[in-house]
Each structure stands twice: as structure tokens, then as C-alpha cells.
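Every protein chain of the complex appears in place save one, which is left out.
Order as written gives the chain letters A and B; numbering starts at 1 within each chain.
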Amino acid sequence: MTDERENGEDVTTPLLEIRGLSVSYRTRGGTVEAVRGVDLDVWPGQVTAVVGESGSGKSTTAHAVTRLLSANGRIDAGTVRFGRHDLAALSEAELRTVRGARIGLVPQDPTVSLNPVKRIGDQVAEVLRIHGLATRRSAPAEAVAVLDRAGLPDAAVRARQYPHELSGGMRQRALIAIAIAARPELIIADEPTSALDVTVQRVILDHLQRLTEESGTAVLLVTHDLGVAAERAQRLVVMAQGKVVEAGPTRDILADPQDDYTRHLLASAPSLTTARPRTPVSTPEAQTAPLVEVRNLVKEFRLPRTGDGPRTLRAVDDVSLTLHRDRTLALVGESGSGKSTTARLVLRLADATAGQILFDGTDVTAAKGAQARQLRRRAQLVYQNPYASLDPRFSIGEVITEPLRAFKVGDRASRLARAHELLGRVALPSAMLERRPAELSGGQRQRVAIARALALSPDLVVCDEPVSALDVSVQAQVLELLAELQADTGVAYLFISHDLAVVRQIAHHVAVMRGGRVVETGPPEELFTRPRHEYTRELLAAIPGGHVPDPASETTTSRGAAS
Amino acid sequence: MSQSLVDDVDDPAEAALGPSRPVAAGPVPDPGRRMDVRRLLRFVVRRPGLLLSVVVLVLMVLASFWPDLFTSQDPLKGVPSQNFRGPSGSHWFGTDELGRDVFSRVVHGAQLSLEATLIAVLVAFVVGGLLGVVAGFVGRWVDDVVMRFVDVLLSIPALFMSLALVTALGYGTVKVAVAVGIASVAAFARVARAEVLRVRQAVFVEASRAGGARWYSVLARHVLPNAAGPVIVLATLDFGSSILAVSALSFLGYGAPPPAPEWGTLISDGRNYLANAWWLTALPGLAIAATVLAANRIARALDGEWSRQR
Partner (left out) sequence: MRRYVIKRLTQALGVLWAAYTVSFLVLDYLPGDPVTAMAGAGMDSGQVDPKQIAALRHEYGFDKPVLAQYAEYLGRAVRGDFGDSVSTGRPVTSTLADALPQTLQLTGAALLLAVVLGGGLAVLATYTARRWLRQLLLSLPPLGVSVPTFWVGLLLVEAFSFRLHWFPAFGNDGLTGVVLPALTLAVPTGAQVAQVLAKSLLTALDQAFVETARAKGAGRWRVHLRHALRNASLPALTVVGLLVGQLIAGSVVVETVFSRDGLGRVTAAAVTAQDIPLVQGVVVFGALIFVTTNLVVDLVYPLLDPRIVVASDRRAALA
């Protein structure tokens, strides 16, 4: 990713030249055109990123290159020129000499992309054996060498292990090893890190970049994250609804997007925007009594008994937090940091091992029966996955009125009226009351979940990763909605997220958690500009796009300095 | 293929639908039932095998309640001079050693055999389902105790279990039915428990609990309706296997005493004339196979295709 490569090398003919590619899937409901007339070039030694939201056809395009489509997928039209061949017209047998040997694939989800019953080394060696690049005898040693090159520590040991014995990041390195084993000219990386924790993401992407730069391999990088694309790719291809809406050098597109959709995408990418301006705080927090106060909270889980007798896991370790009305407190951390467990303890969905939880001045640490029910009435929850949190058999109206029914608030008619009002609040049409969750999109479902949480006019809503399952453009809208509702109702949010970029947009106060402990707290402005704890700095550095110069002000700066 | 591809197919509309651009409120769907019935009909008609299965089962049920719709001949009285006639226009399934019309015996036998099957399924469904729901919903030691008991029931092969119960209870259609039913209690208990556990841990159940709903309303409104599907599928499958089990027991001679025309008994009787009258075994067996096949086909449709379409 240096200026020299971008300008100096022979880039007169593209390595991969896709013209007029159309792909469709046959389903019971009829034929779905996933990709419609896509043109795309990948130049030797360059990284080309295909960016788009789910359903944009970006993944299908990438898989169509080597015709790795699912059984119901078909290339309807177009050519995929790679070197001298048109891959779309090759026979299956000819194509097999290209796959793995000349084009490597780094798949999406490392946790399921390795064969669970084969050793890592054998799976890498298989590529070499298939393409006759190693003999039965030499393959194991070469596989270890490749794993080592892919940055897997203790490669010789790992090669003898099975996938389940490796972490997600290590598995992704093994998959990278498989992709680079035969030294291909092109690597297709399909969302290579979106299933990993953010700090791991960065390390893996850095390594992949270094490897491909060393060997001059071209990369077709598929990603939903504009930040990742902006940081890694020389050229961008933006896709929406199966079509390319804009393509060109990354710099140009970031600086001066031509298409409305690209502009929209740029505006809503959390990692590329700065904190939205918030209205200044009118009443100082200290004057009001805190709504939620958590003191020295501890939660231990008993682990399955092993030979050493009973063991416990401290999921939450001496956590203290304070949340005021009309405020948002964000708990940030990676998976396993104890942030969700903390929230569940506050809501009394789990029992604390030690510590104290005060809700509006009352001790609810061990609240049972009527007291717990009163808490439920005043503290509600919005889940991460809007596909799982709504009963598929309920109509939207039933979903929203369920808390009202549970607390016997009003009669049928008044509950229905309230549901109408709430739907209006979350900007959904009233006609949806009769629909089922399956008929709604992810963003719409999350709005329904928010409406349900607000039905009883609670004082506190716990939002557990409320936008991480949504596309970025939808994310931005849901976050905006949450902020609006807070301004209207004065509700307090306990906002859980792994994504600092999202937190920056909504929180008044941030607590960074790691391994069950709070390592740093503070207002976001301070935390983001002057992080004190090493881990916070790591998290901040891991935000993709964090290293991209602000396109508006630095359009002419050399990108070499940024990387 | 990878999940991204599936996603790509599933929601091409979703990404484009910004909530700022609310979905055009399409025609409000017909309230509830009638819509479902129409869809069900279309679903069935588009699958000829399934349609045939439904027809076969409907005919069997009709035969078991009103056998006279299908035949006017007496299943018990024969014309000795007309014995061992092959299948023909007047005797579709031929006649047996006493000159009785085999078709009429099969039709009348449907009543005994299907009645026994229904009792068997009902016993298994009620007892097994109850055990499973209690184990899954209450959990803790209740779950442990119930499931250990179910493990033990599973460890005894079903046919041995039925035979032991027949030995204890004695012969007869109803007793055989109960024996077959108890032998499949364990399967129902397992499926019901697994489903209740799965649904109980679903996020929407916790969401409902967090919303303040009480346990009985969570059980009745969320857990049971969402857990019922696979249990009903199992009941349909069990209908098929119970027909087989009941007819096997009556083939072995533990069903209704002769001359009652139970399906298994018919084949057992015909066995003595295998060399010279094939229709005595082949055709009643065909009736059993057709019914079981139909039940299994419907179970498969309930299990996969229909639920996938919803």
C-alpha cells in the first residue's frame, strides 16, 4: 500500500476482469437476482474492496469468481476473465486447477470453515497435495512452514491440533495459510474478520496485508465495513442491490462520493463519523439522586467439574457503576468481558454472588416476588438480536402490549391505543400491528422491541448490543431514535456494546470492561482523546478507519503516511 | 454454502428499506384463519404425493367409521363355494379360504386397526408429552428423575416392552394398543422436553419474563405454542409406526380373537396359503403400507416444507 506500488508497477492489464456478471438463486418463492450486470477489475498487486450492506450481492460476486455458489445459484450472464481464461466458461475440472492454486479464498467465519474432524496441518497440506506441490512425505513439513508464514505461533504444535482447540483468530490464520499455501496470484477474502473480536481483527488484517504485499498478491476484499475498506484498499467498489453504484480509487471516493448511496453509507459508517453534537447537559448530575447504583458487584459461575474439584469463573469482578436519569451509560468490552452479565444482574435476571444494586434508592440486590415485579415494571430490556427476541407466533400488536397485559394496565382498547401510539413513536406505520415478526426487516423488528420496552414508560432501559445485528445505515437510524426517545421521555439507558464507534455516538458516560473488571471510566470525549488504560488504547486503535485521514480536510495528503 | 450467500438471498429488500422510508402498508392480510386455509390448500395441491397421502388417510378414516360406504359385503360371512378366488371385479381383493371377501375384511379391519393406533398415539402423546413438559419446564431434580426414567424406558427395545406389557395385560385390541403406546412414551417425553427447553431458553421468552409476565402465562402463551410443532410431527410419525407395531402384534396373534379382521391377523391367516393365494397376504399388507406411507409423508410435510414456508 505504498505510492510506489500504486503508481510504479505495471498495471496496464487487470488480473481479474469481471464484465456484465449476473447471478441468480432459484428459491421456492421464485428466482432471486442477487447480482445484476456487475463490472469489476482487480489489478495485480492491489487490494480492491467490495463494500455493501447485506443483500447487496457483494459476497455472491466474490464467490461467483471461482463459481463457488450454492447449489441453487447460477451464473446467468457475463464473463470472468482471469489471465487467459474465462472462469465462467471453464469446465469444472479445469476450474479445479485454478481454485486453491491460482486463486485462494479466505472465508467468512473461521469458526465453521475448517473441517472439525481433521488436523490443521492435514487441512493445509491438502491444498499442496491436490495441486501436486508436495509429496505425501514432504507435505506435513511444508504445511507447518506455511502456517508459520501465516503467523500462527508454534506452527508445528498447532498443525497436529484440531480446529476446536484453536481460538477464532488462530483458526483464521490457518485459513489464511490454506489460501496462501500454493502462492496464488489472487486472494478473495470474504469478510475475513467480521466474526472476530475487534483487537484480533486488526492484527489479522495487518498480517494479511503484509503477506500479500510481500508476495505481490492481489486481494479482492469483501466487507460491510467502510472503515476497513478505506484503510486497506487502493480501489473501492460500492455495491447495492446487486449492482455496482460506484467504483474507483479509494481516495477519490472518500473525498468526493458521486452516488447518493455512497454518500449515505459514508455518513452512517460509525467508524468514520465523529461524535454527534449533543445538547449541553442542563442539570448537573450530582444534584439528582442516581437512578441505578451498583456497588462492588460480583458474579461467579460454577464451571463443570473437572479432576481438580469444583471451579468457578468470575464473570463480574468488583464492578461499581452509577447511572442517572436522562443519561446513557455505556459498558464497552469484547466478548467475555462481563458486560452483558452485569446488565442481567441489574435487571435481576440473574443472582449476584456479592455486592449491592440500588435502584432509585432501594436495594434490589436480592429482590424477589412482588418487589422484583415492581423492578421489571420500571426497568426494561432491548436485546441484541431482533430476530430472536420476538415470539414468531405473536403479532406485532401482541408483542408490544404484552408488558401491559402482564401488569394488567388498562383494558384491551386502551392497550391497543397505546400500541398505536408507541408504533408512531418508533416511526412504524400502524398497519404493522397485524403483522408477524417474520414479515419485518431487522431494523423494523428492533424498533418493535424498543416500542415494547417503552410500553410501561420505564425509568431504565438496558440496551444489549441493540444495533450490532443491523446494517450500518439502519444502525444510525436506530441510534438516532434512541436519542430522540431519551430526549422526550427522560429514560436512562444502560448501553452495552463492543463497538466504541457506536458508543461514541450515544453515551454520556463510558465504562470499559475487561475480564469482568471495569478498567477505565469517563465521559466519551475524554476517554476517546486521552485514554489512560492500555486496553482502552488497544480498543481505540482497533476501530477500523481510525487511521484514515479525514477525507474532507486531507484530500491531497499522501496515503503512504497513514499506513 | 456460506451464510452470507443465504443472507444475500433472504433479504434483498431489507437493506434498502430504511425506516425513514416506511414500508408501504400493503393490503392488510385477511384476518387469520381463512387465509391460512387457502394457503394450506395451495400447498397441498402443489405436491401430488402429499395430496395422495391426504386422500389415502381420509379414505382410511372414512372406512373406519363408515365401512359400508366402501363395501356392502359381510366381512365375517363367506360363501364356501367361492373360496380362493383371485382378485376380480366382484371381489377386488379376492376371497379367502372360507369364501369371505378380502376387500370387505380389509375395510372393516380398518376400524379395529386404526382405533388401536389412535389409542396408542394418544397414550404416548399424553403421558410422554406431560412428562417432557414437566421435566423441561420445572427443571432441576424433577428433570433429572424424569429423564433417568425415560432413559430406562428407551433402553428396552420397543417391541420387547410391548410384548412384556401384553404378557402382563393379556390379549385384545385395546390392550395391544396401550402396550404399543407405552412403548413410545419415552420418545415423546424426550422430544417434548427438548423443545420446551429450547423455547424456554429462547431470547423472546426471557424478554417476556423481563417484561414482567408471570410463569404460567409464559408457559401457556410462549413456551407451549412454540414447542408444540415438533411434538405434533412426532405424533404423526408415531401414527405410522404404531400401525406397524399394532399390526405386528396382531400378526403374532395377540390382537383381537378370530374372526375379527384386524390387518395383522389377516396377513397371518393368509400366510398359510402363501403358495396358492398370494392376494391373501399381499393386498392387506398393501393397505397397511399405504396408510403408514401416507402418515409419514404428511409428517415430513409438517416437519420441513410447511414450517419452512411460513
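Keep this in mind: a residue touches a chain if its C-beta (ideal position, glycine included) is under 8 Å from a C-beta of that chain, and two chains touch if they have at least 3 such contacts.
The shown structure was predicted, so the numbers you read here are calculated from the model rather than taken from an experiment.
Engineer: Given the contact definition stated above, which residue among A:Ala34, A:Ile75 or A:Val98 touches the chain not shown here?
Structural biologist: Checking each option in A:Ala34, A:Ile75 or A:Val98, the one touching the absent chain turns out to be A:Val98.
Engineer: Thinking of the whole complex, not just what is shown, which of B:Gln73, B:Gln111 or B:Ser247 touches the missing chain?
Structural biologist: Touching the chain that is not displayed is residue B:Ser247.
Engineer: Tell me which stretches of subunit B touch the chain missing from the display.
Structural biologist: Listed in rising order, the touching residues are 1-3, 148-149, 151-161, 163-170, 240, 244, 247-248, 251-254, 264, 267-268, 270-271, 274-275, 278, 281-282, 285, 288-289, 292-293, 296-297, 300.
Engineer: Could you pull out which residues of subunit A are in touch with the chain that's been left out?
Structural biologist: Within subunit A, the residues that touch the unshown chain are 66, 68, 70, 92-93, 96-101, 104-105, 107-109, 112-118, 123, 126-127, 130-131, 162, 164-165, 175, 178-179, 306-308.
The working rule: only the chains that are shown with their structure count from here on.
Engineer: Report the inter-centroid distance (CA atoms only) between subunit A and subunit B in whole Å.
Structural biologist: Spacing between the chain centres: roughly 44 Å.
Engineer: Quick check: in the complex, which residue numbers of subunit A touch subunit B?
Structural biologist: Residues 25, 27-28, 32, 34, 52-57, 59-60, 63, 68-71, 73, 107-109, 113, 190-191, 240-242, 347, 349, 373, 376-377, 380-381, 383, 385, 388-393, 402-403, 405-407, 427-429, 431-432, 434-435, 438, 441-444, 447, 449, 452, 455-456, 471, 473-474, 477-478, 481.
Engineer: Going by the contact rule set out above, which residues of subunit B touch subunit A in the complex?
Structural biologist: Spelled out, the residues of subunit B in touch with subunit A are 1-20, 22-23, 25-26, 28-29, 31, 202-214, 217, 221-222, 225-226, 308-310.
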